[in-house]
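One protein chain is absent from this view; the other protein chains keep their places.
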Amino acid sequence: MSHDLLQILDAKGRKVGRAPRVKKDLLLRMFRAMVETRAFDERCMNLQRTGKIGFSVPNRGVEATSVGAAAALDPASDWIAPHYRDFGMLFFHGMSLERMFDNMFGNRDDVAKGRQMPVHFSFREPIPYLSISSPLGTQIPHAVGIAMAMKKRGEKGIALTSFGDGSTSTPGFHSGMNFAGVFGAPVVFLCQNNQWAISCPVEKQTASEDFAVKGEAYGVPGVRVDGNDVLAVYRAVSQAVKRARAGEGPTLVEAVTFRMGGHSTSDDPSRYVPPELFAEWEERDPIQRFEAWLCSEGLLEEGEAERIREEAERKMMEVSKVSEAKPRPPLATIFTDVYAEMPRHLERQMEECIHHHATRGEGVDEKGEFPL
Amino acid sequence: MSHDLLQILDAKGRKVGRAPRVKKDLLLRMFRAMVETRAFDERCMNLQRTGKIGFSVPNRGVEATSVGAAAALDPASDWIAPHYRDFGMLFFHGMSLERMFDNMFGNRDDVAKGRQMPVHFSFREPIPYLSISSPLGTQIPHAVGIAMAMKKRGEKGIALTSFGDGSTSTPGFHSGMNFAGVFGAPVVFLCQNNQWAISCPVEKQTASEDFAVKGEAYGVPGVRVDGNDVLAVYRAVSQAVKRARAGEGPTLVEAVTFRMGGHSTSDDPSRYVPPELFAEWEERDPIQRFEAWLCSEGLLEEGEAERIREEAERKMMEVSKVSEAKPRPPLATIFTDVYAEMPRHLERQMEECIHHHATRGEGVDEKGEFPL
Amino acid sequence: MSTTTAKRAGAKARELTLVQAVNDALRTIMREDPSVLVMGEDVGPKGGVFLATEGLTEEFGEERCFDTPLSEDGIVGCGVGLALNGMKPVCEIQFQDFIFPAFDQIVSEAAKMRYRSGGQYTVPMVIRTPYGGGIRGGLYHSQSGEAYFCHTPGLKVVVPSTPRDAKGLLIASILDPDPVIFLEPKALYRSFREEVPEGLYTEPLSTTREVRPGDAAVVFCYGAMVPVCKQAADRVSEARGVEVRVVDLRTLLPLDEDAVLDAARDSGRVVVVHEAPRFCGFGGEISALIAEHAVERMEAPVVRVTGFDTPFPNTLEHYYLPDARRVVDAIEKVLDF
Partner (left out) sequence: MSTTTAKRAGAKARELTLVQAVNDALRTIMREDPSVLVMGEDVGPKGGVFLATEGLTEEFGEERCFDTPLSEDGIVGCGVGLALNGMKPVCEIQFQDFIFPAFDQIVSEAAKMRYRSGGQYTVPMVIRTPYGGGIRGGLYHSQSGEAYFCHTPGLKVVVPSTPRDAKGLLIASILDPDPVIFLEPKALYRSFREEVPEGLYTEPLSTTREVRPGDAAVVFCYGAMVPVCKQAADRVSEARGVEVRVVDLRTLLPLDEDAVLDAARDSGRVVVVHEAPRFCGFGGEISALIAEHAVERMEAPVVRVTGFDTPFPNTLEHYYLPDARRVVDAIEKVLDF
């Protein structure tokens, strides 16, 4: 039982489905977020190539999925339990760019105090954007618990959790979907099907007809949407959000997209992705498509897109330099935040560590490259 | 998308579907196994009530599911990765009754040397019946691996794994089903839906329409069968076995039945099972139904069923007494079989232990009741 | 060291078993704090397989004490989510042996959330679970996994051994801002009764409890080994006319290292006892700590009395579990060194 693919704009930006009634402001906000996402992505790729940061995760190609989904949320009430390939959500909701770069550099001002790898963001404001961990699928039951809490308190908020096609094979997907179904939790499951889990193509990931159908196993309705069509994603997720808010329970949204690059800066996709696939999906670029439609509707003026792009690139350059210039976090941050209150044994270890490096500082050699 | 329920004999033993063409011998063998299963079950309940064994797991009501499924297997090539509530499989394949009771008493002749709790059987002969562990769902991926091995070697064998409705929520179900789908493993998944996971009813276990539908999430076809109808179970599992042997991949068979008793000897189902359900399902008893049909078909003569029953009960009494009389395993069995070869530290611990109990034997007080 | 705040020892007290004290703790804090939830397999109408949650669904409704599907990963994973968003879940894992499907959520998520988010997100939750031998439960209803959790920074690990402590420490754990693994010695669930203060009574985490005073040697223990060690210490003390101290560690992580080291220094003779296998077990940590910080005061090497380095057997479980005689031997060994 495969699902139809919801599409509103075709690959050329022509309207093929009923466009949602959305204010111009919101449309432009989505467009700007997509452009900023790409600019940030490119800036990070560059910083990695020039050895200034250790790692990044290409977001090229998946901007519409992240941004379209994020746009369906209300920051005053909702939560995001994100995938790492979700820069677009950050830009749509206007998370602090400086804090994002602070994370990429792991510097003193990083909210996670340089403890996390790049792209493992964590924000409370303006919308709770749950701290990303590397183990896959673990955020899915978190979102369900977050949503259950809101339901128990009678709040109107919902939780959206995003994850990749590969992540559907994890225990977290299974338990999260099942609990959400049983408890009728107000949660939206966004499966970002970008066709690959590192080098594993979807047909080696699952024998199911698609990802939306997996909802059947949990009594959770599934829908499939063109993940490169920001309007379609926005509509599908908005409907799922509406269901959740109305107390009608969870929805699984499969956004079909493509990872236009390696898994990460450490990955060489030419080892396993047929090159023609990149060419094919380049034609379906989510930003070009949306831009074409916005222009054709007169919502973007001549040259406006270019200005937005330049502005975004300039901002990335500027802010990344600010973050780059900051010192690393103090040694004590190795020991804080393990517990609310520092236990005696950590106090002792902290003193030893600080004393050791203060008295015996030779400088350490920092080698080692991240392979993926 | 719910599935039809395959039924051949109705609750009264009247034929309502096409009966499989099965030799009389096999039919009687199934009947005998079901009767023996019940007799064993009752004997064990009795032994537990009189304090001679610590624990058992009622099999009343699910005899047709276990026996019908087991009858579809070829002991020369196939493997079973069983659920603990599968006494019927042991009886159908003629596992050593004495060894079964040896397990219940955890005595010197127990193949597992008294290490396992009662009902955690383990047999190599006459069909590989994989060692049962308490953690639920873990046997499911084992069956898939076992089946993959046979496929890789081009053998004709298949693996059947059995598990409860509750076990579908475990990570093992998710990964096992998914891997089987992707690798086209020759495996049959038998979900013994007896409506309860201890006190948790199916509707709190999953929001899916039924258990068979869960196959969709993995590209594994699902069928539903009346689990109290041994002929229907036999047909459904035989078809699944045939598919697997033919290289057509895995099948999920949901057998709908009912646990006619507590979860275990430590459980009081009156705390949570509505009593009318027991009455309702008593009417659908799998043995009575099969017996009625066998009689109506002239396959069982007047009084033959009674003789089979008495014979079974006598055997249970006799053999259990033999096992009961055996001493416990020697102390050294605490230390053997941890590794193929005993490492030095275990040798030392074994010597200490034996020395300690030889020189300081005061006898230990063995208290403590198993709660579930 | 303790992060608990509330400590209103009720004037009144009742005689309770350890499992009743757990129930009382849950009921008391649930009455006090509507954000406290109880969840797990069979914790609802059935009241838990050991009846630790009996009557809670009845009193607080299905929204506050509820059965979950059969998934430890889901129980802890959703529990983490609930904790992230203002609730205080108390998750029951039916037997500690079944906690391993949740190991990733515990070790990777609950334990590391505060650290990795720079304190932006926290997980104030309790995972309670019966552990240890004594009920003829074989390999999978008898294990003692405290060392796995103790090796995981970010977790707290608490093990009561009396009804009074079960209540006081459980309430303190629920009030604690960090995730707590609360290991309940099932062998002691109904083995004796004790006066347990009514009301919102807490015992501070990361403190030890003196079970028996003494200056000739000290036995460190926790959980179901406490009465075993007490019995052994009584016997040796009587036989030799000395006094052997017994200390219940109660919180294994963060351990009250100063209390342990002080007690070790007092007599310079230490025995440490647990049910779990020896190799890389908790006892090794005690031995190493003493070597590092108190060696100059030691009169004898630390002796461990533990389960063997094998899976947990069934028929022979009472030969596997440390008994008073093994502890007596160990005490005599450190006394005679």
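By letter and in written order, the chains are A, B and C; residue numbering begins at 1 in each of them.
Heads up, the rule we're going with is that a residue touches a chain if its C-beta (ideal position, glycine included) is under 8 Å from a C-beta of that chain, and two chains touch if they have at least 3 such contacts.
All values derive from a computational prediction rather than experimental measurement.
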Chain not shown, its touching partners among those shown: A, B, C
Touching residue (missing chain; options B:Met104, B:Met148, B:Val202 or B:Val273): B:Met148
Contact with the hidden chain (one of C:Pro34, C:Gly86, C:Gly119 or C:Pro153): C:Pro153
Option touching the unshown chain, where B:Gln7, B:Thr65 or B:Gln116 are the choices: B:Gln116
For subunit B, residues in touch with the removed chain: 79, 81, 110-113, 115-116, 120, 122-124, 130-131, 133, 135, 138, 140-150, 152-153, 159, 171-172, 174-176, 178-179, 182, 336-341, 343-346
Subunit C residues touching the omitted chain (full complex): 97, 100-101, 103-104, 107-108, 111-112, 115-116, 139-140, 147-148, 150-151, 153-154, 253, 255, 276-277, 279-285, 287-289, 291-292, 295, 301-304, 309-311
Footprint left on subunit A by the chain that the document does not show: 54-55, 106-107, 110, 114-117, 120, 133-136, 166-167, 169-171, 197-200, 204-206, 266-267, 271-272, 328-329, 331, 333-335, 338, 345-346, 349, 353, 356-357, 360, 362, 364-372
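We adopt the following convention: only the chains that are shown with their structure count from here on.
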Chain whose average C-alpha position is farthest from subunit A's own: B
Gap in Å, rounded to a whole number, between the CA centres of subunit B and subunit A: 45
Distance between chain centroids, defined by C-alpha means - subunit B, subunit C (Å): 35
Subunit A, residues touching no fewer than two other chains: 171, 174-175, 178, 182
Numbers and ranges of subunit C residues touching at least 2 other chains: 68-69, 71, 73-74, 101
